[in-house]
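Every protein chain of the complex appears in place save one, which is left out.
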Amino acid sequence: MKSNKIKNIAVLTSGGDAPGMNAAIRAVVRSCAFYEINCIGVFRGLQGLIEGDFKVLGPRDVKYIVSKGGTILKSARSKEFITPEGRAKAYENLKKHEIDGLIIIGGDGSFTGGLIFSKEFDIPVIGIPGTIDNDIVGTSHTIGFDTALNTAIDAIDKIRDTATSHKRLFFVEVMGRDAGHIALNTGIGAGAEEILIPEENIGLPKLLEKLKRSKASGKSSCIVVVSEGGKIGKNVFELSEYVEENLPEYDVRVSVLGHMQRGGAPSCFDRVLASRLGVKAVELLMLGKSQLMVGLINDQVDTTPLEKAIKGETSVDEELIRISDILSI
Amino acid sequence: MKSNKIKNIAVLTSGGDAPGMNAAIRAVVRSCAFYEINCIGVFRGLQGLIEGDFKVLGPRDVKYIVSKGGTILKSARSKEFITPEGRAKAYENLKKHEIDGLIIIGGDGSFTGGLIFSKEFDIPVIGIPGTIDNDIVGTSHTIGFDTALNTAIDAIDKIRDTATSHKRLFFVEVMGRDAGHIALNTGIGAGAEEILIPEENIGLPKLLEKLKRSKASGKSSCIVVVSEGGKIGKNVFELSEYVEENLPEYDVRVSVLGHMQRGGAPSCFDRVLASRLGVKAVELLMLGKSQLMVGLINDQVDTTPLEKAIKGETSVDEELIRISDILSI
Amino acid sequence: MKSNKIKNIAVLTSGGDAPGMNAAIRAVVRSCAFYEINCIGVFRGLQGLIEGDFKVLGPRDVKYIVSKGGTILKSARSKEFITPEGRAKAYENLKKHEIDGLIIIGGDGSFTGGLIFSKEFDIPVIGIPGTIDNDIVGTSHTIGFDTALNTAIDAIDKIRDTATSHKRLFFVEVMGRDAGHIALNTGIGAGAEEILIPEENIGLPKLLEKLKRSKASGKSSCIVVVSEGGKIGKNVFELSEYVEENLPEYDVRVSVLGHMQRGGAPSCFDRVLASRLGVKAVELLMLGKSQLMVGLINDQVDTTPLEKAIKGETSVDEELIRISDILSI
Partner (left out) sequence: MKSNKIKNIAVLTSGGDAPGMNAAIRAVVRSCAFYEINCIGVFRGLQGLIEGDFKVLGPRDVKYIVSKGGTILKSARSKEFITPEGRAKAYENLKKHEIDGLIIIGGDGSFTGGLIFSKEFDIPVIGIPGTIDNDIVGTSHTIGFDTALNTAIDAIDKIRDTATSHKRLFFVEVMGRDAGHIALNTGIGAGAEEILIPEENIGLPKLLEKLKRSKASGKSSCIVVVSEGGKIGKNVFELSEYVEENLPEYDVRVSVLGHMQRGGAPSCFDRVLASRLGVKAVELLMLGKSQLMVGLINDQVDTTPLEKAIKGETSVDEELIRISDILSI
């Protein structure tokens, strides 16, 4: 594969950072080197595009980052890019550097900006889904999701040690404002007694009932995994108080895992996924493609129109909810 | 779902152990409890079946094992089960305990034994693929594969630290006697300069040439991941000597990761996979099914006839070989 | 060494659990077996002593727990043990089981109870310091401290990844209500820009000034490690708001590490320490000693009167405060 048209590709990371973004950057940079295309790194996401915060990246510039969390290109949210003036400035910078293809590693907010930009200035744009939330249509796994799951269950395993030693109930809040993917998978993975996700409101009475039953079954500790955006009408601290009041037999504690879920060395799964998607993104630009997102569909690298990716809404796997109930018996 | 027929299910682990086997055992035991079926754990695999090494398992007997490596039921290889006499004894034990369904967690060797046994005595058997090698047809991932990948890249990341500090070349041998899945994925995940797998013999001259090019490109260290069964005509120590003789510019070391790849707390992926397959296995028996293997196909739990699972041969993803070449530039 | 007098030793864990308590239990149990003394495990700390929640422990009962977090004997706080009646019941149980020596693994609260009990009923008591807080006089390291440090820096390293990607300031709260040992060591270990501990109130104006200077020095992220009991007049969330108001150039986030610091597989240091102290505790009872705490003093296992251990107050190492200032330049 030799590209006749594409000479300079720009790559940036945008939105919340996710482990594996560096592996994706590396894959883009190395693929460009392999295909003899210049690769320009844009710092601080779409805002860096506006400010012209660019740096040429060669294959040695991305050495050893495959194993590093975060993003060497930094990330940011850009209010200016929402304005036509902001995007016009960004386009001027691309033109000045003769950039004829843009790769955006990020989530749906970033893709929306990228799609508008692509249409407005007829610049080819490819999206790579990078977010720990796994809430993007067009890929079974976003980059960073698998690592975040492992980070979370590692923390919950530790909490289980102390919960069991003291026969306590813990509410553990994991990330996921709009989607329960992290909560559902870590809840099953950590053997949680109950999982509260935005997609399903079991209601407080049923929660109490289940916790009562759990205690009665002879369990010496109890873990309830709660998604950040769990729609049960109370935040995790209010939940804790509510349960302490209504189930005095429980000694309740709260743990909010927080931002550590975003960092750390990516899992092998995320590194391989990021590598595959990064190579594909470059090759798509070489083939003259645009406004597509690369993703994993049925274990194969595939594409989805950005238009569809940003409008869709992922749903949690009903089977996982079902087996979570069975396994917490 | 309420089973009219199945009253007692036996579960065992067989062959090489893999992280996540305990999570699968737990899922089987808890599902049985949920559906009010008795669950009997068989120790030491098929040999334990012959010796009647049984123990009734209730839901509390499997507490906290979801996060533990190894298998609480132990594993073993059984020569006796290959003989009709051995299998007859095993059947006597099953009859004595009124076991009307058997779940085997293991690899293709174990499934072969299970299939013969099922045909011989008309006892329903369901297989759950548990092996770190990922070399079983009918599932995209075997239980333990994902964890083994993470264990291996964690070790290789550490080796990279010292390789880079001393500008060395390391040959790192990972598991996989017949299949290069572990080598290929960890090689990409760890950013290896070269990957040697049983499925592809690049030949010694090409290896030397690639290593020369790698040195010339300015890299300060070099990692070659070698599958246990890498078919390049030399074992990893011979390879090391060969390269030292032919490329004196390299300071070469060898590291054989070995059995640590089989242990450790399972990854979230493996725990969830094991949980899903364990529930499904019980439900299949309840539905009167037999001689099937449960697996993950296109991200969904699905089944494959054992007959097909044991005869098939997995192949490595050609795309991974291709991108490994691109990324090591 | 052969004991003429001691026939039955009881061991319990009390207060907040800490990684390595299991290794200490194992060491006590195995030492008893080695010296042919019966070992009785008491569940749920001093409360279990009152309730007679006892179990004879042989050397195989503690297999593989050296690597497990939590405590297999459970822990609890006992209000009843504070009363003479409670302690009288406890003594009755000891007498009934002919227990002639008691080993308490815990913190100063547990030692205080144990000392009163020992004086009241003339029962030999030896304390083993187990708490992540490292706030006990008579040992350079308490069991669990080293593991908690590693758990905390692992989490802060992950937070650093995302902090740097977004150029943010994070307040990270670590455990330590009365002592800054965890904060000071993890702050230095994680390269924190500032560390707030109970032993030193730098005051809000100085904090702002230091953060300003840090920003000016060109750092792209900032981590402030705060001890739970940091006496700066504001909790970690109030601190965050205060800084956001006064230093609008900072994008501030908060992370409370919480109970995960209490769990997890103990570090090698904690396992070896717990093993040494556990053996010594048994041998002291065999020598007719009582009312002592075993500890590490100048890298050697040594003893301190319980009287002194519970009254003393540890102080943080001034040198660490000094170098923290130097290194955050």
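Chains: A, B and C, in written order; residue numbering restarts at 1 for each.
We take it that a residue touches a chain if its C-beta (ideal position, glycine included) is under 8 Å from a C-beta of that chain, and two chains touch if they have at least 3 such contacts.
Being a predicted model, the structure only gives us computed values, none of them experimental.
Taking the complete complex into account, the chain left out of view touches B, C. Residue in contact with the omitted chain (choice from B:E85, B:D161 or B:E313): B:D161.
The missing chain lies against subunit C, touching residues 26-27, 30-31, 33-34, 59-60, 63-64, 66-67, 140, 146, 149-150, 152-154, 157, 160, 164, 185-186, 188-191, 217-219, 265, 267-269, 271-272, 275-276, 279, 298-299, 301, 319-320, 323, 326-329. On the side of subunit B, touch with the chain left out of the figure occurs at residues 13, 17, 19, 21, 68-71, 74-76, 151, 155, 157-167, 170, 220, 253-264.
Methods note: only the chains that are shown with their structure count from here on.
If the chains shown are joined wherever they touch, the resulting network is a simple chain of contacts running from one end to the other without closing.
Distance between subunit A and subunit B, defined via averaged C-alpha coordinates, is recorded as 28 Å.
A separation of 36 Å divides the Cα centre of subunit A from that of subunit C. Inter-chain spacing, taken between the CA centroids of subunit B and subunit C, is 39 Å.
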